[in-house]
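In this view, the complex is presented without one of its protein chains, the others remaining in place.
We call the chains A and B, going by the order they appear; numbering starts again at 1 in every chain.
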Amino acid sequence: MTDLLTASSLDAFYGDFQALFGVNFRISEGESVALIGANGAGKSTFLKVLTGLLPVPGQSLTFDGTDLTQHPAHEIAKLGIAMSPEGRRLFPSLSVRENLLLGATVAREGPWNLQAVEDLFPILTEKANTPSTLLSGGQQQMVAIGRALMANPKILLLDEVSLGLAPVIIRDIYSALPRIRENGTSVILVEQDIGQAVAVSDRLYCLQEGRISLEGPSATLDRADISAAYFGRKKEHA
Amino acid sequence: MEWINAILQGILLGGLYALFAAGLSLMFGIMRFVNLAHGDFIIAAAFLTLVFVDLTGLSPLWAIVPIVPAMMVAGYIGQRVVLNRLSGKDLLPSILVTFGLSVILQNLMLETFSADSRRVSAGALDTAAIPLGGGLAVGVIPLLLFVSAIAVIALLNWIFAHTAVGRQLRATSDDPETVSLMGINKKHLFAIAMSLASGVVALAGVLLAVKTNFDPAAGPVRLLFAFEAVIIGGLGSLWGTLAGGVILGVAQGLGAKIDPGMQILAGHIVFLIILVLRPQGLFPKQRG
Partner (left out) sequence: MSTQNMFRLGLFALIIGALLLGPYWASRGTMRLLIEVFYFLALAQIWNLLAGYSGLISVGQQAFVGLGGYLIFSLAMFAGVPVLVGLPLAGLLTALIAWPTAFVAFRLSGPYFAIGTWVIAEVYRLVFAQIPALGGGSGISLPANIVKAMASSRSARESMTYWIALGIMLAVVLGIWALMRSRVGLSLSAMRDDDEAAISVGVETRKLKFLIYIVTAGITGLIGALIFLQKLRVTPDAAFSVNEWSVLVIFIVVIGGIGTLEGPILGIILFFVLREFLADLGSWYMVILGTVSVVIILVEPKGLWGLIQRWKPVSLFPVTRRSDG
């Protein structure tokens, strides 16, 4: 499998504050990769770097043969990286359908359009003309994912999808993941819930204080190792 | 009857103020940016109308054809080249740059056109009026202004509600960071907004030239009227801005009826009263 996106010893800064230290990361086409870690470990920062919201000039970050550090956020979106951001960030002045349509601004070819997204999350048809602010949290999350899909991305970034949602809603939303992936779309998901992350990903990275503390296939990684990498405790049997 | 006439003329004048205000409202609504040279750009468009009439001998209303697109292009370029560098968290630079621009424009117009008060004649239209009976009449030009204001606001609202660009502009106004995730270049969108605002400014300038006297120093007062109409109407609503313009126009008309020296003052005072009693304006945008 060829890598779709690779980051090599990537550093990232907010002003003087360094948030990521030498992160090595790769994802191949069609793969699902989970990023886990405690609050402030750098997961969202990493997604901000991938989408260009946090520029990292001079770093090594390649997507589909393109040097991402050379492109601002709006160009990266056109290249095929779309994100459902943390907190959903829907546009309050826009209706549900308008929010979805805005996602199609990049006009990339692919299976996703208004019809397909509304088939995936049927509730969105019913709520098409509702202001996005009047939706429940789960519905808002569906709009955010649908909006990202409308761009027909090669990589879909899902930041904290389950945050603040009831377990049954979370299950509903994650049940859409196989259909998203069946067209070969790669997925990078940031999750607080380790169990969920392991269940829906092929591989897993654990971030701790801005550094990758663990990496491996989700299916075979030992839960104790994950916990240790997550919380930064020394492994007892090491 | 004279009072009714004063109110009627005030309403029509309000249309012109709404045009002044629509451009300002647009810029603030989308870019959180206030152009202190707004009034001076309106006066510049009025002077361009004068030049157009001198050069072509056509009716001044034809000046809309070259001046509106020209100023739209200029607005786009100005935003991309200069003003986008200033849009950020800190308001001071954009206020200071546009304030400097205001002084530059005023003095350039002073050098070019002298301090004389000017007016552009639209021929027979100048005095044409439609009698309403009972001694009341509405001038064709004031009516034309009012209808233009309604048309412009309706058009802008339609653009916002029903076009892809309008959607993008509203989204940018909501959250300029997240729109970039949708592949939208904020700088391009800001320039589009500025271009739309400049088109309205150009139209307002041409109509002002036909309606009333102007001179190079007349800009700042127009800025103040535009600002007052926006605040009276409530931020974020263009129809509110029209209402604000009408309220300001009526206040001035009634003030002038009491004493010619009171015209402008009456408008300012009504503005201040509304500001104290209802700082969010009369018709603020409702958010869910």
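The rule is simple: a residue touches a chain if its C-beta (ideal position, glycine included) is under 8 Å from a C-beta of that chain, and two chains touch if they have at least 3 such contacts.
What you see is a predicted model; the values in this text were computed from it and never measured.
*Asks:* Let's see if you follow the contact definition: name the visible chains touching the chain that is missing.
*Replies:* Taken over the complete structure, the missing chain's partners among displayed chains are B.
*Asks:* Could you tell which one of B:Ile4, B:Leu58 or B:Ile104 touches the chain left off the display?
*Replies:* Per the contact definition at the top, the residue touching the missing chain is B:Ile104.
*Asks:* Looking at B:Val65, B:Leu91 or B:Ala154, which makes contact with the chain not pictured?
*Replies:* B:Leu91
*Asks:* If I consider the whole complex, including the chain that's not displayed, which of B:Met1, B:Leu55 or B:Val276 touches that chain?
*Replies:* Of all options in B:Met1, B:Leu55 or B:Val276, contact with the hidden chain holds for B:Val276.
*Asks:* To test your reading of the contact rule: which positions on chain B touch the chain that is missing from view?
*Replies:* Residues in contact with the chain left out: 28, 33-34, 36, 82, 85-86, 91-97, 99-101, 103-104, 106-108, 110-111, 220-221, 223-224, 227-228, 231, 261-262, 264-265, 268-269, 271-272, 275-276, 279.
Rule of thumb we're sticking to: only the chains that are shown with their structure count from here on.
*Asks:* Given the complex with chain B, which residues does chain A contribute to the contact?
*Replies:* Listed in rising order, the residues of chain A that touch chain B are 51-53, 72-75, 77-78, 82-83, 85, 89, 91-94, 98, 101-103, 105-106, 131, 133-134, 147-148, 151.
*Asks:* Which of the residues in chain B end up touching chain A in this complex?
*Replies:* Of all residues in chain B, those touching chain A are 164, 167-168, 170-171, 173-175, 177-186, 287-288.
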